[in-house]
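Single-structure report; data block below.
What you see is the complex with one protein chain gone and the rest in place.
Moving on, here comes subunit A:
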Amino acid sequence: MILVWSMGWTLLILLVVLTVVHGNPTVMVRTGSGPTVGFDQHPNSVPLGEDIQTTTEGESEVVEEVMTTGVLNPSHYPARRAATVVQHYLNTRYGSPYRWIFLSTVHSGSAEEVAEMGRKYQLALTMQEMISNVSGQCSAELFFPGGEGQSAPQVQASCEGLHQSNTTAQEEAFYQQHRTSNNLASGNNIPDSYGHVEPSMKPFWHLGGVASSFIMLRESNESTLYNMAQVANFTQLETEKDQLRFNYHVLLHEMISQEIIHWKLLVTWSPEQGVQVLQTELQPKCHHCEAPPNTTN
């Protein structure tokens, strides 16, 4: 009986405490809220002693950047950036007006230092051909050279199932349609502001993407992630040596810096030779183009 009474009192005290602390159900308990920083205090809780270095271009970065080695998390950025480089490589090898390859999934990866020379990655990936919607499994090895020079990464990749889409007929028809110089093709803003691509422009869009892959591959390193944002314009030139020839102006989006980078390319293509990029020219960013337009909205 005494036991029951003492149990009852214990329960009562516990309940009073609980009710006071937690209140009614409509009051939110902030467990694990952020550091109890007053709104007017500096929320910066980075330990002092982190060095900030300003490079000549005015970039601020924390000096210590630990490069991941060993097994890579497939959803983390090191594997994803390397996998995108493989995507660019595959497009330079296999891309065409009717074949444009994109990274679908990173399954696994690993990275290792190669003594004083750079870093080597191994990846297992799924790639997708965007026009036919065919997917393929790929295994790839990449090498990012270290050191001061701006050397392109070296890629080896083998894929199963990606080339199943039979593009021969379409490519041949497109080639024959455009090889005679009666009506040289041209276009601009592909996709347009609304994301629209005219059906007749789609092969030129894909070709621009594949041609851009040559630059994106060459310019890539472990701190970049490139996509082609838009074909600003393209003009077909006279066919030479059985190759269709084009001048392309493309806009590349570099994800880490968020920059839009303009390149001019001289591109050739034929079903036999594939895509080649003969000349590339970086266009400087137009700073005076940024001034407000005269009309107000």
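We take it that a contact is a pair of C-beta atoms (placed from the backbone, for glycine too) under 8 Å apart; a residue touches a chain by one contact, two chains touch by 3 or more; residues count from 1.
What we mean here is this: contacts and distances are computed from a predicted model.
The complex includes a chain that is not drawn, and of the options "Protein SEC13 homolog", "Proteasome subunit beta", "tRNA-guanine(15) transglycosylase-like domain-containing protein" or "Peptidase M14 domain-containing protein" the UniProt name matching it is "Peptidase M14 domain-containing protein". Among A:E148, A:E240, A:E272 or A:E290, only A:E290 touches the chain that is left out of the view. Considering A:E112, A:D192, A:D242 or A:E281, the position touching the chain not shown turns out to be A:D192 (whole complex). Which of A:H107, A:H163 or A:H253 touches the hidden chain is settled by the complete complex: it is A:H253. Across the interface with the omitted chain, subunit A contributes residues 1, 4-5, 7-8, 11-12, 14-15, 18-19, 21-22, 24-26, 28-35, 37, 39, 42-47, 50, 52, 54, 57-62, 73, 75-77, 80, 84, 102-103, 105, 130, 188-189, 191-197, 227-230, 251, 253, 255-260, 285, 287-293, 296-297.
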